[in-house]
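A protein chain is absent from this complex, but the other protein chains hold their places.
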């Protein structure tokens, strides 16, 4: 992991991912051995949109390693409000801090930050695009609670269309052999085609269903997500569908005794509070695994990094990315960079958006 | 103090309270001995309404013990804004932190948080209900500046109707023998009947007066509080009364040379700035005692706690609390819990509000 950023969880090889899971468990079992592991190091949490929970998880992780934290949670108070570009902010904060966790509403921001940063970048969420440390959290939870990452029957329920944590989890878990995904949603909120393509290209399988109760008996894992009321076509449609996708004690009767219930939190109504007292509920402990995962990630990235101050000049492509939520739309100096995706398709290096030539 | 939360200062026995005062003074005299006392521990300050001063006092206390801090001061930036309930927030943060200080606009919130928290909870203010560390601050100041907590003549001046610090101080000081309370206010802003009942049931005494100057000569302590302009019936009434309750050099001429002046701060106009230079003014040093008191409290609570992850199931009472400011109004999953207060009266376990059967 020499001089590596983590923009997507796929930036890590299987070997690196398993090493991080091992280290997370090592820290969990002997936290006292790591109290000064990052002494003298500083993590900057640059949150261009507020997400207190994610920010606190990163901060806790760094503090429990003996490191220190700086950062902001509100762009209105920062130099950004005076018109500063991302490159300058990253260059300056990269001079103060040893590692940066960045969250931003535009897709591709973490990739752009990584181009200019003298220190390692962790993507803490870039719009609806990627959120790799949530997926790391989910994977560690699966590994520790089920003892393996392959040959699992994984139910995913709720808003599968817009949920980036769902997409990212499927992408990662389909790199392990023999997993089966049960996709539980309304037709309107089903998984996008490109995610199905990912599964089809792997050694995994999927089915799509519209009833949580019917899907239940076969599941090793049930990954619940929040459905936002505004995603439904009408209030009537919401009321009609809502109950179908709420996990309660009643539906749990159909589940295996060993099934594990995960949720990225925050939840609203999609899991009834009485389920919290069921032994299969793992969404609270999941956040604790997330903390240890972030500790392992920070420690690993810091160990393998040396500050680089020389800015890198990049050549620019004549085409522009066509994704309106891409970071290149607001940060004009960013060079256009694409990889060819076959046919007339270009894949944006920042946001992974597709542009037709 | 095994696995104890501090929702109200009466959660501590006299013995425990005196031990905390002793420890506070021990830390004050040898701060260097405590630089690493909480090394590796994290305090979360969850402020659902901003109160920078109180938050900074908790943070300073933890930092001076070698611990670390996380938290928020603005619910708009937190998961709460996405509809998360208190139980989930407390469960997750209780997985990150070792102790939690919580402030919330609804009465009974700290008691509710304590039901679900895997780590000790300190109430940093729940609406107009309780604010035990302010009272701890006041009690340490009295103890250190006057040498005793009994047989004192204690003047309380200002808004005695709405001031929770006043109510809490009276409740605690009336558990010591021979104290006399001189209650100085307009009739409209006088102490509520239930507080008078507390004094009447104790070995203490009280008188009510409307003139600060007349009350002055007998006082060992004068506890001043802020009167909010909007508490008066009219602007004329405010202007007429205001001067009567302002402490200035002139009124101080009637006071004992050894009298001590306290104030929970912030003050506005109720103490003239020139009084700051009088040796009897103790409101600045009072905040320093508060910091050492919080250090002693945090240290004591952490020493006696082990993390518990098992959620506790509670049975619910068929009645609902009738206090509109009670936390059970917004957090619907909370079980109704009452103690019988005699007659047809139920006392809410969270907010101490009375409900008629």
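Think of it as A and B in the order they're written, each chain with its own count starting at 1.
Operating definition for what follows: a contact is a pair of C-beta atoms (placed from the backbone, for glycine too) under 8 Å apart; a residue touches a chain by one contact, two chains touch by 3 or more.
Worth saying up front: this structure is predicted, and the values here are computed from it rather than measured.
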> Of A:70, A:209 or A:347, which one is in contact with the hidden chain?
Replying inline: A:70
> Among A:91, A:228 or A:330, which residue is in touch with the absent chain?
Replying inline: A:91
>> For the chain not shown, which residue from A:42, A:121 or A:154 touches it across the whole complex?
In response: A:42
> Which residues does chain B use to touch the chain missing from this display?
Replying inline: 31-32, 35, 50, 52-53, 56-57, 59-60, 63-64, 73-74, 226, 265-268, 273, 276-277, 284-285, 287-288, 291
> If you put the missing chain back, which residues of chain A would it touch?
Replying inline: 39-40, 42, 44, 68, 70-72, 76-79, 82-85, 87-88, 91-93, 95-97, 309, 311, 313, 333
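What we mean here is this: only the chains that are shown with their structure count from here on.
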> Which whole number of Å gives the spacing of the CA centres of chain A and chain B?
Replying inline: 41
